[in-house]
Structures are given as structure tokens and as C-alpha cells.
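The other protein chains are all here in position, but one chain of the complex has been omitted.
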Amino acid sequence: MFKKVLIANRGEIAVRIVRACRELGIDTVAVYSEADRQALHVRYADEAYLLGPAPSRESYLRADKIIDIARQCGADAVHPGYGFLAERDDFAAACADAGIAFIGPKASSIAAMGDKAEARATVIKAGVPVVPGTEDVGNMSDEELLSKASLIGFPLLIKATAGGGGKGMREVESQEEMPALLQSARREAESSFGDGNVYLEKLIEGARHIEFQIMADTHGNVIHLGERECSLQRRHQKLLEEAPSSALDDELREKMGTVAVKAAHAVDYVNAGTIEFLLDKDNNFYFLEMNTRLQVEHPVTEMVTGIDIVKEQIRVARGRTLSYKQEDVRFNGHAIECRINAEDPYNNFMPSTGRITHSLLPTGPGVRVDTGVYPGFEITPFYDPMIAKLIVWGETRAQAILRMRRALEEYRVVGVMTNIPFHQTLMDSHRFMGGQYDTRFVEERFSMQEAGENGEKNDEIAAILATLVAHRETELSATIVNRNERDTSNWKWVGRWERMHR
Amino acid sequence: MFKKVLIANRGEIAVRIVRACRELGIDTVAVYSEADRQALHVRYADEAYLLGPAPSRESYLRADKIIDIARQCGADAVHPGYGFLAERDDFAAACADAGIAFIGPKASSIAAMGDKAEARATVIKAGVPVVPGTEDVGNMSDEELLSKASLIGFPLLIKATAGGGGKGMREVESQEEMPALLQSARREAESSFGDGNVYLEKLIEGARHIEFQIMADTHGNVIHLGERECSLQRRHQKLLEEAPSSALDDELREKMGTVAVKAAHAVDYVNAGTIEFLLDKDNNFYFLEMNTRLQVEHPVTEMVTGIDIVKEQIRVARGRTLSYKQEDVRFNGHAIECRINAEDPYNNFMPSTGRITHSLLPTGPGVRVDTGVYPGFEITPFYDPMIAKLIVWGETRAQAILRMRRALEEYRVVGVMTNIPFHQTLMDSHRFMGGQYDTRFVEERFSMQEAGENGEKNDEIAAILATLVAHRETELSATIVNRNERDTSNWKWVGRWERMHR
Amino acid sequence: MKYITTVEGRQFVVEIVDEKHINVDGKTYEIDFETVSGQPVYSLIVDGRSHESYVYQGDDNWQVLLRGRLYPVTVEDEREKRLRAAAGGGVVQAGEFHLRAPMPGLVVAIPVTEGQEIRKGQVILILESMKMQNELKAPRDGTIGRIRVKAGESVEQKQTLLSVV
Partner (left out) sequence: MKYITTVEGRQFVVEIVDEKHINVDGKTYEIDFETVSGQPVYSLIVDGRSHESYVYQGDDNWQVLLRGRLYPVTVEDEREKRLRAAAGGGVVQAGEFHLRAPMPGLVVAIPVTEGQEIRKGQVILILESMKMQNELKAPRDGTIGRIRVKAGESVEQKQTLLSVV
């Protein structure tokens, strides 16, 4: 087994990887930016090295520095997590050149799947169905794209060639609005991936986003661990994922799983990866893209299969054969993951920054929380707003939903706004309970306000609470007029009073 | 289903029951003592009523008040948890008389099993093997006991007739020391159960403490959910439990399980219960006692079977038939529970009280924490010292141990001393890893010091840390000589400085 | 002490009788009200019902987060109420509006120019933070006044970006 693994990431996923290494008896090396000195992955790791200033370009994207550190500290492998350098084939190659194992696919597979246009071409050859769109390999001018658009037909999607996570993605209703949207798409793609290339894809309406988890070893074995339902998105950002999907039956699952495995074979894939499909109302499915890395939502698959995906990643990266054959993979119960973001659900999901002053995690049976934050930690504007993943397991989907409700109600975070109320409202929505939703549901058919109407209202209690707090504050502020008369007990009050105003 | 359940308990188990009710859509009613106004079960429940002053006798043992509250708030069931009123047949009867469902066995079963001496007599009739001892029903004088002692032979155990959890239990090596030990046993029994009666039992040496989880419904169905290994004890207090036990193979498991079910039938048992056995080196097993309630360590069984025991308790109390048949019960992987107590492992496990100022819970895959405390909560001397249960699941026992090590290392509690270091040392002990231990292991063959020698030492880092802290404190105390010159920022320092001296 | 408290248009007269009692619209309740962990998290027991809420100050009101629902609440004592009534009351729609940065970030684009007429809801600035592009919209119709930042500039939280007159 590896002796020492460097984790080229931050936040909850870095912590997740530290845990997997610990449980395999492997030493861990954290890297961190100036903003993350107190981050949990730094606190938990055996070694920690500073990369540079807070902005990603000067820290977590500094491939060169990271490889130097790995060399100097004698790490024999690097785990990239997701985001940052996870899908940069040049980084994977550089690790290999430095004689350091990259815990992920071969550089060539990342390149093949990383360029979305090339990926489409590759899987089409392998006989995998894709969404109609521009088949040409990247680099198209606005003019070319505008002309192609009419052939594909509207509505359509502009997507970043180097893209992922909806960045640089725009939806186009008509020829007229397309030029402006091309601009903003290229701009976002440029700032996110340093590559402004985009391509077009027909928009499948009423579609679900279904993805399959792939595990492959270096001996040619490729299996899938079933699907994840990821249709609940906002601005192409996933908000909630489930396994299994209420849209699939065993037959369709096997059919799509087989195609997913075929797509992975097409780029002779190794390690963990995810094949994303669009599934339309008539159960036609189209290859969307492959994420050549560990996925944010991998825990829902772990909960229903009992397989530790990160540990398995490390094993196969070491050259071991997969611990499971396809027939060993059994699905048990239902799992749901809510992404807890530092953002204000009552103000257009505006990101929220600040210091977490208090937090109470939901625990108990069937509840798992993956997080990189804790009370006293500062949420900065430099990285993505996800501060935790709340995952629950239940014998049935209904039980999982009831458990998630219970867990969300227990979860307390003070210091930043979170989208917990959004998830609570979602849990109460009848369409979600019925499993009847597509990728448009959140944006087009869900509103915090309307949905709220279903839940019981409690104006009077709210009035009483606000009045009591207002009253108390008036009294407190009164007690601190004369500073000189303060004694210790007063300071405590003041401290509290100041916190209340943070 | 029930509409409203009153939870006649406190701490982690009250929270556990609130969760089960929530997930079944049942309203919850908490009761609390003056010391528990801010306890988690009060914060989480839908309703909360004050019982009285902190001491149990004036609060959680006030059966009369609790039943009045249940009546007045319209609760249609009461869950007693464990301890307090859980094994008081008069309380179960009183609930029935008040037309409130008691979520547990019939009063008659509690009575039959509650009097340890009678219980022995009952199961003997049913053909269940028991440890040799005084067969007579309680109420024996010291003289009678002393005379019986020589017939049973030494070493032997004095046990409280009304007992449980090792309270009022004493081990006797010889006739000489017996009178004194009888005194202290009766004294402790009196103060714990208001009943000073004791009986004698032969001491089985090198024995393991193995218990079976029973679930029974009102329709005569009784099943077992497998065993729990509870041999790791100190002063007859369980410290760590596992499922399954490394001492059992499938054949022995089935044999003991069948006997356990037979013992439950003997008192036509209903709801959840536990049959405790002693298992000697030659795999002979003896009925010890039946705990006619939910057990502290029930989560390890939940982790390996996937069955929510508390929800099932509520269902069968409502008159439903069991959701599972014996053949539906499957065991998957291995689970371990560490009881996290507020006590000082470096000072004879002396209880530790105080306010928890900081806490960081271990989370992530396969980790579950059941707790009733949080940062800001005060640990008082009135109730038992268990502040949390840390439970992990692994595909194998080895993986469970590695995961528990990881979780214990992550767990931070500041404000009270905990026995976390004890568990960490235990996880490193070779005999524990080998699964080779009996009920005497912790007291006779385990020492924090010796065991520690295995682990790596780090004197130099400890020296550096202590020096840096001492240095910082000297500087800080210097900054606060002149009180009048303080400004806000200073107050913060002072607050911190004061906390550091708590 | 008497307060006039308004929740989404609904008005309550709340009187703090003493530590353990309040009166709402003439009905008296027994209450037990405590702060949890010295945080703006409050535990309130009213006649046996246990409620926990995160209560914090909004720009001009109180925000009460209760069971996954946010209640905007205004609390005024009688004096304040009278004063506002005298002042003609109601929230003032006119006057200059200053667009402030809701969080630290990078100004990506400013699709408007000084003096330009704008509509309520129109995007007037794009701010990038946490790797997301956030579109800041006009709160009402008006004209763009002074623009204090330019594209490519990093801004602090609450920094004034531009004004709408």
C-alpha cells in the first residue's frame, strides 16, 4: 500500500480523503492556502504545507508547487479530490513524470473526456447515444456557432468545452438572444477554466439528470455502482442527489449501466468516474459527459452499496484488482444528500460569508455529515459555497425523506446564512415527495414562498420571539452605557451582546 | 399510529427517542429537571414540561407527576428509555391504568424479570441454564447469605435483587471479607433502587458477557437480532460493545439465540428486551438476567442489521405485528460502540463535571454519534457520566477498529475530562485487536500506562506545546494588569484567558 | 412594556408582563425564554410548547427563522409607533438608493452607464464570489447615478458600488 498520500484539495473532500487514508493506515499530507491555516483538513492531516495566498490560482491551482511539495515530503501518491486540478490531464501527467501515483484515471482518459466535444466524438464511435449538437471539436467562432444553432434548433444549450458544474453554460431560447449569451458564457468559461471555448447542444425538455458511478482497475475490470438522481439543480448546480432514482426500474438500470461501462471502456478508463446521462420522459437516455474524478455526491452511492469509494480508489491506484465484481454489488435502501451551502435562500441564493460562531450537527441513526467547517472557522469568498453535505439513509425513500426532514430541523449554523430552509421547504413539496421532478423543477416550478404555504405557519410565536429578543436587547444596551462601572460578569454580557450583532 | 409520545427520560436516549418519533410523524413531549432546561431533548421536543429539582428522586423518578403530565397534554404513549423508571413494573401498570400505552413489556414481565432471584427461578423452569447461586426469592438476611456462601463456593458475586448495571454488585473472594462487602452492596442497592435486597451467584472465571437482542410483538411473535459482545467493563459498567462477538460462530449464535427466545417466551415477553448470558471458555453459556427495556448499546445491533429498534418498539407497542421474521434478519459487517464518559481516565476514572466549552464530533462514512450534549451545555453531578456513544460500522472487524481509531482521534471535547484516551489506548491493545478478552480484561490485564508504551511517544512535541502555551499565557496575563486601559479587543482576550483557566 | 409587533402584515400587541409572563392581544401566556450557548439561538416554551429559533437583525426589521421558515418581523414600542405615524409612516420609496456589495468579490461587468434609465429587476452589476457570477438587480425603476467601481475591481462586503436616483 502507499505510505504517504498528498491531498491536493481543501474543504470537506480533503477531510473525506484524510479519513480514508487514516483508515488504511496511510500518512496524509495536506496543502493549504493562507485562508485555510485553520481548516479541518490541515488540523487532521499528519503533515501540512502552505501553498500561497487565498485565491485558487495562487494556491490550490499551483500544480508545480504541489508536485514539489509531494517530492520533498516523500509522498508516493496524490489524490486530487474534485474541482481544482482533478480534471487537468497535464497535472496527472506531471505526477506520473515525477514518479508519483495519481489517484485517478490516466492523463489520456482525462484529456479524452475533458474536452467535451472530443468526448462526444469518442463515445459516439463506441455506439453510445449522445444529445444532438455540434460534433466539431471545440474552437468554433461565434459566427459558426450562430449558423449551427438554427440547424440544431432552439431551445439549446451553450456549454464550455473545458466545462463542468454548469460554469460557462447558458440556455438559449432564440437566435436573437444568442450573441449576448455567447459573450457571458465565454467570459465565465474563461474565468473558470482559462479557456473560453464553447459548443452547442440541443436542450432535452422535461429531462432528468441521471449519472452512473463507475469503478475500474488497471486489469481491465470495469463495474458500475448504480445510478444517482441529480435532477434537482439551480443554475446547473446540483442541490440534492438521491440513490436510487425513482425513474429507473431494474431493467432500465441494467441497460444504462451497461452503456455507462461501455463508455468508460471507450477511453480505457481506470479508477472512479461518473457517466452523466439525460433521461427523457420516454426513457430515452443520452450521454452528456463523463466526470473523470470522484464526485461530490459519491456518499449516496456509498450508503446504498456499503462500498467505500475513496478507499477503493486508493486500492486500485496502487494496482490492486477491484474488491467487487458486478454481481457483488447489491443495493440496499435509499439515500439522499442535501448540499448545505453558505448562501441566502431568501435573497436569490446570494453567497454568504463570515465566521461560524455556533453549529449543531444532526446525528443519530442513518445520518452522515461530511463537512470541512466547525465553530470558529471563517467562510471566505474565495472558494465554493458548499460547507457541508448532509446524507441520510432509510429502508425506503419515504423513510429517508422523513429522516432528512428530522436532520435538517436539528441542523444549526450561526454566523453565515445557509440554504437549509430551502431543503426543508423542498422536503415538504408534494412533487418532491412524489419523486416527480426534472432538471427544471427548482427554477421553474418551485418557490420558497408558495411551497411554504403548505407548511404550518406560526406568526404568533414568531411575533413573541422577536418581541422578547428586541426587549432583551433594549435592556442589555441599557446596561452598558457606563463603561467604567463594568465588572467581569458585564463583560460576558457584552461579549454576548456583541456576538448577537455580528 | 400514536399521535403524541411522552419521553420519560433525559440525555442521549431521550434524544434518540425524539428522533424515532419525528421520523414516524409522532409529536414528542419532553420532561425535564431544573438542571436540564437547556438539554437537547427539551430543545428538540414539540412540548416540554418541568418535573422538579435536579436530583432524580425529585424529577425523573417522579412517576406520579409524569403520568399527570401525560394525561394533561394528551400523550397516548410513554417511552421510558433505559434507567430511571424503565424497569419499574408499578410505573408500567400505572400507565396502563391511566389508559396510556407503555412502550415496553407488560408490567408482569418486568416484575418477573426485575426480581433477579424470581427471574432465575422462572427461566430454570423453562429449561434455560443459569449460573449456580441462591435460588431463593430475595429477602435473605446477612446470616442466611453468609451460610449459603460457603455452599456456593468462592469467588462469588453479591448482586442487588432489584439491580442492574452493576450497582449494588460486589465480588467476594473469601468468607472473611463478605460481611463488609454485604454492607456496601446493600447500601449502594438501597441508594440506587430503594431496595437493599441482594442475592448470591457463583463467579464464572474467564467468562465473556454476551447478550441477545429480543423483539417481540403482542401476537406471540418473538425473534432475536443477534448478539452483542459486552465483556469490556470496569466496575461492572460496560465501556465498549461490539456486534457480532468474535467468540461466536453461526452454530453457537443460533443455539444461544434460540435459548434467548425461549427465555423471553417464559415470561410471555412483548417489545424490545435483552437476554444476558455468561459464556465460559468451553462455550458453556448461562442465563444471567433479562433487561426488560431498550439497551444503551442497541445501536451496534442497528448498524449490523439495518433495523431501527426504537421505531420497531413504537410499532409493536401500537399493536402492530413485527416487521421482520427471524429469517429476514441478516447480519452485515461489524459495529463497535465506545461509551464516552465525562470522567478522568488518568485519575481512577473520577467523574468530571463542568460546562462543555468546545466540541468537535467525528463524522464521515460509517460513523454515528448519539449524544445529548453540545457546546455550552453543563455536565452536572446529578446523572450518569455518559455524555455520548460513538458507534462505527465497518465491512470487517478490522476495518471497524481502524475507523473507530480515526473517529476517536477526531473527537474533541473541551470543558470536561473524557475517557476518549482510554478508548484510544484500548484500540491499540493487541489483546483487543485479537478479540481475546473477558469481563476481567480491563480491570486486571489493562493499564493506560503499559498499553501506552506500544504507541509512539512524542515527548519533544509535548514539551514544545507546553512551553509555547506557558509563554503565551505569561504574555497574556501581562496584557491585563491595568483594567482601566482595557478596550473591546482586550475583553475578548480576557474572556479567552479566563476560559483557559476554567 | 408594550410592543406593537407586525408579522407579514399581521399585527400583535405584545406586553412583557414579567420574566415568566407575556400578554398577546389580551391573552396571557406563561413563558420560559432562554438563549442557547450564548448565541442568537433562543429556546422558548409557551404553555408547554417548545420552540427553538434563530433570531437576528435585518436592515429594518427582525428575522425569525423558525422550523425552516423565515418570518420578517417589525417590533415597535408605543412611542416609536406614534413617531412613525406622525412622520406619515410607510416605507419611503423615493430617495437615492445605494447598491452595496452583498459580499466581498470581483466586479465582472457593469452593463449600465451613468445617467441610464433602468427598470426594477434589471441587472445593473455582475459580481463574482465563491466562483459564481451573481447578478445584482435594480430594486426599483430609476436612473443610474454615480458608478463608483469598474469591471475587474475587487470590492469589500457592503462597499457602495453605484447609486440609483
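Letters A, B and C mark the chains in the order given here, with residues in each chain numbered from 1 onward.
FYI, contacts are C-beta pairs under 8 Å (C-beta built on N, C-alpha and C of every residue); 3 or more make two chains touch, one makes a residue touch a chain.
Just so you know, these numbers come straight off a predicted model, no measurement behind them.
With respect to the full assembly, the chain omitted from this view is in touch with A, B. For the options A:7, A:45 or A:310, the residue in contact with the chain missing from this view is A:45. When the missing chain is restored to the complex, the residue among B:65, B:262 or B:358 that touches it is B:358. Checked against the full complex, the one of B:81, B:244 or B:385 touching the unshown chain is B:385.
Listed by residue number, the positions of subunit A touching the unshown chain are 30, 37-38, 42-43, 45-49, 73, 374-377. Seen across the whole complex, the unshown chain contacts subunit B at 167, 184, 187-188, 191-192, 235, 237, 342, 346-348, 350-353, 357-358, 380-385, 408-409, 412, 414, 420-421, 424-425, 452, 455, 457-471, 492, 495-496, 499-501.
In this text, only the chains that are shown with their structure count from here on.
Taking the mean of C-alpha positions as each chain's centre, the chain lying farthest from the centre of subunit A is B.
Just count the C-beta contacts per chain pair and the biggest one is A-C.
Centres computed as Cα averages put subunit B at a distance of 47 Å from subunit C.
Spacing of subunit A relative to subunit B, judged by their CA centroids, is 38 angstrom.
In this assembly, the C-alpha centroid of subunit A lies 30 Å from the C-alpha centroid of subunit C. Residues of subunit A in contact with at least two other chains: 358, 409, 492, 495. For subunit C, residues that reach two or more other chains under the stated contact definition are 37-39, 49.
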